[in-house]
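Removed from the display is one protein chain of the complex; every other protein chain stays in position.
Up next, chain A:
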Amino acid sequence: MAKQINVALIGNPNTGKTSVFNQLTGLNQKVGNYPGITVEKKEGICKLPRGLKAHILDLPGTYSLNASSLDENVVIELLLNKSDKDYPDVAVVVSDVENLKRNLLLFTQIKDLGIPTILVINMADRMERKGISLDVDLLEERLNTKVVLVSARKNTGIDELKEAIINYRHISDEPCVNASVIAPEYFDRLRKAFPKQSLYKLWLVITQDVNFGNINRKEITNSDHFDTKSHTELKKLQHKETILRYQFINGVLKETMKVDASSAKDLRSRLDRILTHKVWGYTIFFGILLLIFQAIYSWSSYPMDLIDETFAFLSEWTKTTLPAGAFTNLIAEGIIPGLGGIVIFIPQIAFLFFFISILEETGYMSRVVFLMDRIMRKFGLSGKSVVPLVSGTACAIPAVMATRNIESWKERLITILVVPFTTCSARLPVYLIIIALVIPDRAVWGFNLQGLTLMLLYLLGFGVAIGSAWILNLILNIKNRSHFVIEMPNYKLPMGKNIAINVVEKTKSFVFGAGKIILAISIILWVLASYGPGDNFNNASEIVSEQYDEQSNITEDELDEEIASFKLKNSYIGIMGRGIEPVVAPLGYDWKIGIAIISSFAAREVFVGTLATIYSVGSDEEETIKNRMAAEINPILGGPLFTFASGVSLLLFYAFAMQCMSTLAIVKKETNTWKWPVLQLVVMTLFAYFVALAAFQLLK
């Protein structure tokens, strides 16, 4: 059997690499990470004619082989390492017909590495509108390679590209620019010192700060056949090289490309005048944020309710159908709700990525960066951090995933670390019930105090997120070499296929990446809450029934509730909750709240339900639970447990503590290490503890 042809798709950002990749592979693709780093790795299989197959790699966008970010390092490391299993048999450089001049810079570099290189000129459908005509045959001759005109959008030229891939052996691997003329003497000595190596490869090894498979940088620079050049000298030479390449490209394009500017219709400048305007630009962006927020906050609640009901039904059904026993309980109360806890996030993730894909596809996201850069830069964030921060107000899980399109790793990491401070919707039920308990329902200067408190909590979450970003920016020691040079791509109608594939990919990566951890932790939590040591737990029903023996006026239901409450108190979680009472007492809480806080780790909104079980009110009616909470007595201080002081303390604790295992799981997935989620857990929870402590001690 013939071996698969290894193909690498390379090109500037926004030239349509991913669109071409999607056309070649369809859903036959998988997304992972490059080992040890968090750059997304997209690969897929493409069926070629005559029963052949190609392995396609969609490399991160890069402007040249002079790497200035992690993403770009990936490209050059692959191209310099012949022993890499993904080392391409043939490179496909994807270019945009409207930016051909700039795109060809990268093409000439790759060709000079001696790799057979096909040039795809994409977006051919736009040539007419832009008045561009090309002499493809002459271009092939001048560049000494195969050139394919493609429109990924109209799906034209793809078959020709497949044919070119099959015939890659016929493509010349001769270089097209002789880079050594920028410093002939220097390159001469280099050639003499390492006669077996490709000259341009050596040059790249000397100028780049990346890891190489088999060429050792030290070996070259320490060699005494020539004096090492200083950093400044090297940079000068790189300038010279760039100019040389552009001279070559300009010469080629002069002969082969004609642009009739008069027939070009410019939608871009008209749209930009509005969308990047000092007033309208921000107004429109704000409106779009509002729309996204509305979608993940309120539209997704319908499918989420449906998921909730379906899993509750499944759980009930399993319980009644399977024979009663520990195993059935594990499935019905542990595993099914655990799975439900994963699936429940899908609507929000899908909605958010639907919108983000549209923003990216249309080219609008770059305008967002332009508008927000100055403000966000002060806090060590990127202009693109705005979208995750705002969507974090609905849920931190999709928000953390949405940081993927932030190029600078430092800015992305800071965004991931601070997003969980924003007030997600799971905090809302907790806030509402506590506010109703301890904040008077009164108007001051026309504002309802309860509403005002809620708003303050939202602002507080956002403020702390921004503030901690500022601190992290000062203390995180990560080299940030990427310069702020943002390309503003042309506006385009989004491609449905790209959006659909993106939404499916993101959802899959959540379910199979973070899902495992979420399922595992929710089963552990369930076991801790459903089992307990000793007689108290095991004989709960007898003990409780005995207590109520004489009082005959207790109904069956009330008795069941009392038993459930007694069981929870004596379960492992109950014991842990009572164990931490000394720790939480200074915050104004009792052991019951302690239990509720521990169970909140599954999801914050569990707080209310857990208290309902402990108080054995057996009803989800908020009024009932609220009245019962109001009647609680503080075990140490006497008087009501939920006072203004303890209420505020609890609100602050929920505002700042990292209590969401799903967020931790997705942060682990996105950062590829446990270091950052553990840091979040420890720092946020300690911070929450001390703020709550201070609040209670000052207010009581």
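Heads up, the rule we're going with is that contacts are C-beta pairs under 8 Å (C-beta built on N, C-alpha and C of every residue); 3 or more make two chains touch, one makes a residue touch a chain; residues count from 1.
As a working rule, contacts and distances are computed from a predicted model.
Between the listed names "Iron transporter", "Electron transfer flavoprotein subunit alpha/FixB family protein", "Acetolactate synthase small subunit" or "Fe-S cluster assembly protein SufD", the UniProt record for the complex's undisplayed chain reads "Iron transporter".
Only one of A:N33, A:N144, A:N178 or A:T242 touches the chain withheld from this view, namely A:T242. Although one chain is not drawn, the whole complex shows that of A:Q4, A:N33 or A:N66 it is A:N66 that touches it.
On the side of chain A, touch with the chain left out of the figure occurs at residues 63-64, 66, 68, 99, 101-102, 105, 232, 235-236, 238-239, 242-243, 246, 268-269, 272-273, 276-278, 366, 369-371, 373-374, 483-490.
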